[in-house]
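All protein chains but one are shown in place.
On to subunit A.
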């Protein structure tokens, strides 16, 4: 009698633990879980957005297919992170030399209110000539960020202006549009340039 009762509790216990594990999975990783942040971007071929480059051309994810792509987010009123990233990228492109000619390099604004086509044109002109500046309506920028799993947020400053918090990583895609890897902000150049080469080599493999 006594032993059966213990077995009964034991079985109930196992069932309870299993239920807890299932609930835990459902909430954390399963379909009931929140959209995780910091996850990998989808392929460019799965993205859908319409923007304008700094020369006034209509562009979208399809513009990037066929060549490897380096893309990142920022805004031209950014005093610290964005000019630093743009100069880092310019340095990486210089290191890559001719290889860089085979690449799309795209700076996408998260502040379309201030970053018009003309503003982007003036700003990118100060950096490596391969860098293109993309802007567009706010809802289209939101779609780009969604595809990249990037985030941005408008934050008021004490000076009465606003600044933008935003994903500062540089995203690398193969010529096929497949996401390859990202270069985190502050990552040393000796890691960044080989990562870019990896994205470039995928194209070569696909072409041969």
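Here is the rule we go by: a residue touches a chain if its C-beta (ideal position, glycine included) is under 8 Å from a C-beta of that chain, and two chains touch if they have at least 3 such contacts; residues count from 1.
Note that contacts and distances are computed from a predicted model.
Novice: According to UniProt, what is the chain that's been left out of this complex called? Choose from "Carbon-monoxide dehydrogenase small subunit", "Sugar ABC transporter permease", "Oxidase" or "Copper chaperone PCu(A)C".
Specialist: Of the names offered in "Carbon-monoxide dehydrogenase small subunit", "Sugar ABC transporter permease", "Oxidase" or "Copper chaperone PCu(A)C", the absent chain's UniProt record gives "Copper chaperone PCu(A)C".
Novice: Could you tell which one of A:49, A:107 or A:123 touches the chain left off the display?
Specialist: Final answer for the missing-chain contact: A:123.
Novice: Out of A:62, A:101 or A:161, which is the one that touches the chain we can't see?
Specialist: A:161
Novice: Could you pull out which residues of subunit A are in touch with the chain that's been left out?
Specialist: 37-38, 76-77, 79-81, 83-84, 86-88, 90-91, 122-123, 126-127, 151, 155, 157-159, 161, 163, 165-169, 182, 184-186
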